[in-house]
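A single protein chain has been removed from this complex, and every other one stays in its place.
Going by the order they are written in, the chains are A and B; count residues from 1 in each one.
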Amino acid sequence: MSAMEDSASGAARGFSLKLLPPVYASVMLGLFFLIPLGIMLAVSFFHRVEGAFYEPAFELTNYARFLDAFFIRILGFSIGLSIAAAVIAVLIAFPFTYSLTRARRGTQIFALVFLLAVLSLSEVIIGFSWSTLLSRTAGVSNLFVALGLFERSAAYYPSLPALLLGLVYLSFPYTVLVLYPALSRLDPELSEAARMMGASPVRTFFTVVVPVMKRTIISTIILAFVFTLGAYILPQTLGKPPHWTLSVHITDQAIFEANLPFAAAMAILLLLVSLVMVAITLLVGKEDAVGGKA
Amino acid sequence: MSETPGGLELQNLTMNFGSVRAIDGIDLTLPEGKFVCLLGPSGCGKTTLLRLIAGLQNPSSGDIIFNGKSMTGVPSHKRDFGMVFQSLALFPHLNIAQNIAYSLRIRGQSAAEMKARVEELLEMVHLPGVGDRRITQLSGGQRQRVAIARALAIHPRLFLLDEPLSALDAKLREAMQVELRQLQRSLGITTIVVTHDQREAMTMADHVVIMKDGKVQQYGPPLEIYRKPATAFVADFIGASNLMPCAVTDSAAVELYGRKIVTTDLSDTLRPGQEAMLSVRPEDIHILSDVERETNSLSATVTFIRDLGAQVEIMLQHGEQHLIATMTPKDKPDVAVGDVVCVEIPAEACRVFPA
Partner (left out) sequence: MLKKATRRQFLKTTTAAGVGILAAPAILRAAGEPLKVGTYGGYFQDSFDKHIYPEFTKATGIEVESISEPTGSAWLVQLQAAARAGQAPADVSMMTQTAATKGANDKLWMPLDSSKLGNTSALPEHFVRKYDDGSIYAIGALSWYITLVTNTEVYPEPPTSWKDMWDPKYKDTLGLLAKVDNSFLLEVTATTWFGGTEIMDTEEGILKVMDKLAELKDNVRLWYRDEGQFQQALESGEIPMGQYYHDVTGLAAADGQPVRSTFPQEGGILDSGSWCLIKTSKMKEQAETFINYMSQTDIQAKLARKVGTAPTVPRELTDLTDEEFAAVSSDIKPIIPRYDLYNSKGDWLNQKWAELIAS
């Protein structure tokens, strides 16, 4: 009798243990992702009470308000800006990471620890540092004046290049850390084979390393794109008002206007647009791979 | 050796990795048009030597002279050598024709020229018509052939292969050895292959370089090395050897376990009384069922007989010393396990090395 109970409970334990990882994963996913997303989705349909807060309802006015030249332009600008920042960051990070993986072990560890430290800097600190570096009174242009390159020091912020610079700086360590494992695993004999066949180091890089890593490069650009899309302090500190991204306007609506339904609707739309972009990129990449097989 | 213009000459070549000396002052001249195997145990420096020749690494000191010109300062992409890597290093993003045409494209050949050459090369490695397939659609042996075809596309001046057959199964490897050798012979290209497999080296090479600890132990045609190993290490590494400690007694004999062994091989460097190592090939040992001779024999007990059909191996023991004798079945003596026999060690089969 007791033996039967034991085996029964043993079976039950085995059953529950086996199920633990997927259950844990779905609970965590629900708790930290789906529930907040669900709340946001619900709020995006709520009714905004002007001069007060909001009340539960189901209306599309928040989405309708977004379909306006002003916000569509901001959405377009935000996506363009993030793509530009992501592409530039990966353009710089890829050759950098490639040479890093070929450097001495000590150099590699030092560089990675340094990049992790940069990664830990908040947007506020990065924005403040760059605005100082690009300022007229304390910035690099004073160095150019001292070197006799310019007559007078100038301010390089707020401006679109300054904002791009800040965003690239923000996402650079992130892209390096994503690229590093993949490039470390790249067989060095591939490059050596190209060298033996007459390719210069530069030609080897572009005809072998880059094409072999194409998928990694695309997925890193997507990650950096999504990462910079969320930046909302750098556009305020380094950009002019026309460069304020949708994330800035979402923050404004949520924090300054107390218009959570509209903020939620904009956030949902931003999420959808970036999901669509990611899906398109992945589809194109897949078709490319399939097409190449023929 | 020969001073032919296509030859490769290594001058006091040294390579240090930190405090480790991977290549230790190698001087070597390899003749043109020959098939040379760099042979040695792992860590002996043979791959490093190949990479130095390829220009993938720069020597710490010394020089490499090719066709009478120093290769120092000539980067690997300007040496016009062909190389097959251990991992084959075929480009996964290109199809087979594109892989083979890679070096031709760099040299600016026209599409028609490249197409013709690719077809020619695929014919040569017995893979016609696979040009537009992906690398992943080929078997291991087929990839091997593509890698060889790719390395030969530009008619390289020197053909280098780093353990090219190690990923293949035994049967395919043996077939490829023969094929590679025939290919080299038909092209007449100077070829250097790194291998740790002495059978592979014996099959393919005109000359073998035996390496150990970054140094050349012996260099010469394989049979010469087999018959006259220069050191006890070579004797043991190339083919099997019965190695037995002995002492030099005079200019023509050693003492082995109290018995006199006359030998024709004693070098002048060995002095009477010096400890030495006697090496005898298993196939040179004769087993006699009658009593011991005065010289060049040793009594031993038969411990095991391995009859493989094509060859017979007889394991023997004299005190702590183990011996192996091999012979064809028709020469097999009439002995059984446990029999005490007389082992004859012919004077001309003895090699004596300093201990």
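Methods note: a contact is a pair of C-beta atoms (placed from the backbone, for glycine too) under 8 Å apart; a residue touches a chain by one contact, two chains touch by 3 or more.
Only a predicted model underlies this, so the values are computations on that prediction, with no experimental measurement involved.
Taking the whole complex into account, name the chains on display that the unshown chain touches.
A
Which is it among A:22, A:106 or A:241 that touches the chain not included here?
Candidates A:22, A:106 or A:241; residue touching the omitted chain: A:241.
From the list A:140, A:155 or A:271, pick the residue that touches the absent chain.
Final answer for the missing-chain contact: A:155.
In the complete complex, the non-displayed chain touches which residues of subunit A?
The list for subunit A reads 48-53, 70, 74, 124, 128, 131, 135-138, 155, 158, 233, 236-237, 240-242, 244, 249, 252, 254-260.
Simple rule for what comes next: only the chains that are shown with their structure count from here on.
State, to the nearest whole Å, the distance from the C-alpha centre of subunit A to the C-alpha centre of subunit B.
55
Enumerate the contact residues on subunit A facing subunit B in the complex.
Touch list, subunit A to subunit B: 187, 189-190, 192-201, 203-204, 207-208, 211-212, 214, 292-293.
Quick one: in the complex, what on subunit B touches subunit A?
Per the touch definition, subunit B meets subunit A at residues 54, 56, 75-83, 85-87, 89-94, 102-103, 106-107, 134, 150-151, 153-154, 160.
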